[in-house]
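Heads up, one of the protein chains got dropped from this complex, but the rest are sitting where they should.
Order of writing sets the labels: A, B and C. Residues in every chain begin at 1.
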Amino acid sequence: MSVHIFPDPFVPADILSAHESSLTAGSFGATASFVGTMRDFNEGDDVTSMTLEHYPEMTAKQLQQIIERSIQDFDIQDALIAHRVGQINPGEPIVLTAVWSAHRAAAFDACRFLMEALKSEAPFWKKETLSDNSQRWVEKNTPGYSD
Amino acid sequence: MSVHIFPDPFVPADILSAHESSLTAGSFGATASFVGTMRDFNEGDDVTSMTLEHYPEMTAKQLQQIIERSIQDFDIQDALIAHRVGQINPGEPIVLTAVWSAHRAAAFDACRFLMEALKSEAPFWKKETLSDNSQRWVEKNTPGYSD
Amino acid sequence: MAVYSPLVTTKGTISTLMTIKAKFFATLRESLNIEQVDVNSDEVANVTDVWRVATAGEPMPDHVLCSVNLEHMPADTVVKDGDEIAFFPPVTGG
Partner (left out) sequence: MAVYSPLVTTKGTISTLMTIKAKFFATLRESLNIEQVDVNSDEVANVTDVWRVATAGEPMPDHVLCSVNLEHMPADTVVKDGDEIAFFPPVTGG
């Protein structure tokens, strides 16, 4: 299991493949992953950049605990969370969650759990810069389950 | 949207990044993906290799239709399916599904739909070779929803 | 695709001598030892008939799936000249 906090742009595929090279090939059958990417619009406005503030010591601890809970609660082999902080431009990845397991149901469930848990618990805060150079804090994450 | 059938090993990250380069950066906020990988064991036995038979014309048509249904039924921007055929060794990817959307709920839902639909509808058949060189057909896919 | 052989009849209209293609996959291909066979369309009304003629009367195992022109279809589906019918066990891809 691993937690990464990146102050600079990261490439999700590189993080995944680096992590996967530490696992035994042939031992897992399912990998579910999710990447959240910065969009250039939000709530009807053009967004030119974003600053992601966080509480570093708490972030690391909370993300580690979220991964531990996923491994305890789902039948999975391993999990990973990577999160960007600092100034972010549109098109750049913000977050990566990934899960490895024997079967697909647990991988899908756990990958989604990681995203929902970090979106509601991990101490990150987004501040958007709009095209007129004004700034605004994102107020609230919306729940990610449609049902 | 794209469907790929590979008779030789493929690298999911390469397929994803090639596809993503055709999308407008900043236009999507969520990417959910799933990779099914060949395990070296199944139902208690060591599996040394696998042959994936398919019905080429029907496979292409069914996978295309599954992608079209996902775009019709979920609020997503784009989707991709890649599937391996022929002889496969443990540790090699068998299937990749990926979905791009504005928000994460639709990406997760649609990515899972792609896997469940292809597992129940696309004309592929797995034949395993065990460590004693005997061969057996995989009889049935199990459902992938835990609820 | 099936081969179409147009014939001009004595009345001057065009008829065709047609076949239905039957394909077998995976366990069915192995157990019946048939990969593909053409069936005379005059002899068959539906998919079940295609199975009977193509396999020379072998009983159809439970859980056999059928397709007509690359779409999943039930065994009582009516067939027509030029159709491609396939028989296969439950799919196990992904």
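Here is the rule we go by: a residue touches a chain if its C-beta (ideal position, glycine included) is under 8 Å from a C-beta of that chain, and two chains touch if they have at least 3 such contacts.
Model, not experiment: these values are computed from the prediction.
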Left-out chain, listing which of the shown chains it touches: A
Which of A:I67, A:L80, A:V95 or A:A110 contacts the chain that the document leaves out: A:V95
From A:V47, A:A105 or A:A122, residue that would touch the chain that is not displayed: A:A122
Sites on subunit A contacted by the missing partner chain, in the whole complex: 36, 52-55, 57-58, 61-62, 83, 94-95, 115, 118-127, 137-141
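Heads up, the rule we're going with is that only the chains that are shown with their structure count from here on.
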Between subunit C and subunit A, distance of the C-alpha-averaged centres to the nearest whole Å: 50
Subunit B-subunit C separation of Cα centroids, rounded to whole Å: 29
Whole-Å gap separating subunit A and subunit B, where each centre is the average of the chain's CA atoms: 23
Per-residue multi-chain contacts in subunit A, two or more chains: none
Subunit C residues counted as touching two or more neighbouring chains: none
